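Heads up, one of the protein chains got dropped from this complex, but the rest are sitting where they should.
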Amino acid sequence: MTDEILPALAYRPLDLPPVDLETIANVREFEAPARERIHEAAWAYLAGGAWDGHTIRANDRAFDGFRLRPRVLRDVASVSPMTTILGRAAAMPVGIAPAALHALAHPDAELATARAAAAEGTIVTVSTVASRTIEDVAAAAPDARRWFQLYVQHDWDQTRSLVERAAAAGYEAIVVTVDLPVLGYRDDLLRVRFDPGPGAYANLPLRDTWRAGRELDELIDLRNVPMTWERLDEIRSWAPLPLILKGIMTGEDARLGIDHGADGIWVSNHGGRQLDRVHAPIEVLEEVVDAVEGRAEVYMDGGIRRGTDVLVALGLGATAVFTARPLLWALACAGEPGVVHALRILKEEVARALALLGAASPAEVTRDHVSPARGIARP
Amino acid sequence: MTDEILPALAYRPLDLPPVDLETIANVREFEAPARERIHEAAWAYLAGGAWDGHTIRANDRAFDGFRLRPRVLRDVASVSPMTTILGRAAAMPVGIAPAALHALAHPDAELATARAAAAEGTIVTVSTVASRTIEDVAAAAPDARRWFQLYVQHDWDQTRSLVERAAAAGYEAIVVTVDLPVLGYRDDLLRVRFDPGPGAYANLPLRDTWRAGRELDELIDLRNVPMTWERLDEIRSWAPLPLILKGIMTGEDARLGIDHGADGIWVSNHGGRQLDRVHAPIEVLEEVVDAVEGRAEVYMDGGIRRGTDVLVALGLGATAVFTARPLLWALACAGEPGVVHALRILKEEVARALALLGAASPAEVTRDHVSPARGIARP
Amino acid sequence: MTDEILPALAYRPLDLPPVDLETIANVREFEAPARERIHEAAWAYLAGGAWDGHTIRANDRAFDGFRLRPRVLRDVASVSPMTTILGRAAAMPVGIAPAALHALAHPDAELATARAAAAEGTIVTVSTVASRTIEDVAAAAPDARRWFQLYVQHDWDQTRSLVERAAAAGYEAIVVTVDLPVLGYRDDLLRVRFDPGPGAYANLPLRDTWRAGRELDELIDLRNVPMTWERLDEIRSWAPLPLILKGIMTGEDARLGIDHGADGIWVSNHGGRQLDRVHAPIEVLEEVVDAVEGRAEVYMDGGIRRGTDVLVALGLGATAVFTARPLLWALACAGEPGVVHALRILKEEVARALALLGAASPAEVTRDHVSPARGIARP
Partner (left out) sequence: MTDEILPALAYRPLDLPPVDLETIANVREFEAPARERIHEAAWAYLAGGAWDGHTIRANDRAFDGFRLRPRVLRDVASVSPMTTILGRAAAMPVGIAPAALHALAHPDAELATARAAAAEGTIVTVSTVASRTIEDVAAAAPDARRWFQLYVQHDWDQTRSLVERAAAAGYEAIVVTVDLPVLGYRDDLLRVRFDPGPGAYANLPLRDTWRAGRELDELIDLRNVPMTWERLDEIRSWAPLPLILKGIMTGEDARLGIDHGADGIWVSNHGGRQLDRVHAPIEVLEEVVDAVEGRAEVYMDGGIRRGTDVLVALGLGATAVFTARPLLWALACAGEPGVVHALRILKEEVARALALLGAASPAEVTRDHVSPARGIARP
């Protein structure tokens, strides 16, 4: 079935066996075997950053700018990574960030990812440009906490239809991506013709053949169909769901978002794929949290790889964090069980790190648990 | 013709075909193929920096000291890189900085560069030490916005003649280079005898054979013919053209320049070729802008390679930026079409970065769009 | 005898001769030959850090954040590293930090280490998880200044028994490790099954076979038997010995420790083996010293390799420092004489550095002898 959908970028299940999950102790270890299992052009698409990649590298490294301050002899006997997000319980403060075309990693695509999220009790954010329909993902994982990520389309009716379908299919929230008025400048995609084949984008009435790079602009380039704060108010009226703004990088925009009724502010630089030379999300998280003043929940993605990264974000005021690339790697390595394993690792790391930090739950992590790293002169 | 002019450093058109421009996605990618197409001694001359090269390296890397702060959901439907420089429209806030001897890169030399500037609607600054005469460049690209870069000569009448010729040939402004009282210390040029051959400097009545390195001092070393602020006033009286001071690196000198009637302050460290251990221009840009207090336009060169670099400079207060080496590389790779391609890349990058920054034009970029990068301790 | 105790990880005395101590000029030089003499799995256990190892690397490098300020023409004729710790003389302000299972390095295990400490007049801290019993170590080195490091056990009576045995055997102080409510996340130990064999932990009534990694949690994981500040008061009542809290990393906890009657605060991040992304001890030492306000002695471990490191710590307010890994390396290289040589090197380095700092003794080192390193921009 996958081969029909993605002739050029088909997952190659026969080439390599699934990875032995016992050998994977942290989610970064999924990267190398995933690379062997994903088509070269698809890998370039998934892994790449915009312009010179300053931002994509910064996302990882910016955590080095912070230190955890562990407190001792606290009662952590009942330590648990359980938390509350948008008023409902989540098994941990780590959810699945949206990413395009999970079928690039595995034929089960978003069905597998959503089932893994359900199994591990966390949130999955399904992308507008998923390989499976909004409804199919819902049917595959009815009990999963599902959020729907919205790319605004040139066609306004089409945009509204996506929101209504998500609401009808039991998605909990609409995550509007606000940092993509145009695509970021991607050197490699200007040269590689990335063609996922006809029908690859299950939720969009695209023409049969569609190509990334410059042509992706045609889909969602808003230079001629402005998406502004006023339009956002209209989107909000389409469904009685919480609205989350993904892609906020300044305190000013966080405040504007709150003023326009956002229920969540998602700090993100789109995985380093849009504007280059911007801060890593972890670097501006505190600025955003301060601007929000508790009037909405704050999330972030970008560079989350270990439980210790999660705690830094919680300490700086995030309610939860999200990650995508490591889970796509896990999906490529072993399908749904791979994603389950990845989520379990993150859950165990968060629990263990919480206990070592002297906090029995994510809610007990405070600003005092984090301090800036001190600059070290290199002799 | 070129072979007659530049026997030692002749462009070698037969050795290698022009570069396929479709393969070039950013201007840095012109560097490697250019190096194959330029004579080794000429390359050393064009690429080198003074002393230990601290400054030339800093010019590139100093942009890492800044971050862009993208704003979302702004109306960027009509985003355009068009701007206004010295009261006239320019297609983008990126112009061509002066560089010596374009014939080292390609036999069409400055004729090609000026034509490319005209085609892409931006400014070309023609050097005193160009390979083609002031008049020939004007004739080749009558519609180009041409500025003339002036090296003050020992011979004061000769200096005046250069300014008058530029004014007569329709150049828009005089860019006086003020950071070359003597040549910077260039280790390699003390060893390599760089001889462009008789007549290489089309605008100067030099002796037939002329060699760079220590002997270049003889031409423009001002140790025995002081060029001071007072002399500048005299230069200003020679032509009714705007006067731009190129090579300012402090707020103090920017203020002095304004007091002496400069219409533009061009922040530059001469591409790292004069004094070493100085700041990168981007690091002192804000100091200069603050000192100028809007009484003149401020430009800069040094390390501009991508549209994101341009936005950092605009955010810090520059009206426009200039770049030379990448365009010489493009010239060496493919002549005039190469330079056109390079300018188009920069234009597209600026437009795309503007939209992602939430600004519909260069004029909408403000100081709030830039913040210092946060230091990261390396563990 | 050793072979019986540690079948899997036995020291291999026949493979390699002892290292020629004349060739060892600083304690880091023991590392490479030690690695050849220690079983691979044991080396991984001893050398490793938690999570990504940010902390274990930071421990070494954080000293680069400080500079010594040497004073000249002081009377250092009688310079000596002698100092006073907990009211008694010590030959130098460097003691032996606790580490598990010295038999992994050498069959003489803690007997050798303690004898070396006695010979060189410094303190040895014996671990709860030593290879030799509390009593055997005391018998081997009756004159050594011996401290006992306590891991609180699930079994509270068993915990009390350890403290009482130490007091009865003439240990001077109880060093309670407070940073191990659970084990740190160790990627490698999740894969390598590290089994020191039956009876390896001489002081603990463990089941015959015991394995590190996840199973070590079963021993001392306090998630179901909370160890809190209140419990600490009870421990204090068991023996009339000074109580030292090892693993404090914040001023807040140092203050709490003093309030609960601690006689010493030992700044440590457990050699980078517990929570990752925390500060190096040397970076928080001043914060702790300031919080303690002279009401207790402050010690530290983490990254001490040279006499100059020791002086930085003294300048920031430590009474003494401790180190473990270099002494285990020395133990593996040459047994007791190796440890003696290592301690002598440290002693000579401290004496020489004191004289060069202008201080005739550790007591003369003050806060003014240390300043932050100045950040250096890398061009």
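Just so it is clear, A, B and C label the chains in written order, and each chain counts residues from 1 on its own.
Everything below uses one rule, namely that a residue touches a chain if its C-beta (ideal position, glycine included) is under 8 Å from a C-beta of that chain, and two chains touch if they have at least 3 such contacts.
For clarity, every value in this text was computed on a predicted model and none was experimentally measured.
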{"item": "Which residue of B:68, B:173 or B:278 touches the chain not shown here", "value": "B:278"}
{"item": "Residue among B:19, B:41, B:62 or B:123 that touches the chain left out of view", "value": "B:62"}
{"item": "For subunit B, the residues touching the chain missing from this view", "value": "51-52, 54, 61-62, 64-65, 178-179, 181-185, 187-188, 190-191, 222-229, 231-232, 245, 247-250, 252-253, 256, 269, 274-279, 283, 373-376, 378"}
{"item": "Contact footprint on subunit C, counting only the chain that is left out", "value": "23, 25-26, 29, 63-64, 66-79, 306-309, 311-312, 348-349, 352-353, 355-358, 368, 371, 373-379"}
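To be clear about the criterion, only the chains that are shown with their structure count from here on.
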{"item": "Chain nearest the overall C-alpha centroid of the shown protein atoms", "value": "A"}
{"item": "Degree value of the rotation bringing subunit A onto subunit C, based on Cα positions, nearest 5", "value": "90"}
{"item": "Whole-Å separation of chain centres (CA-atom averages), subunit A against subunit C", "value": "42"}
{"item": "Per-residue overlap in subunit B, given as positions that touch at least 2 other chains", "value": "375, 379"}
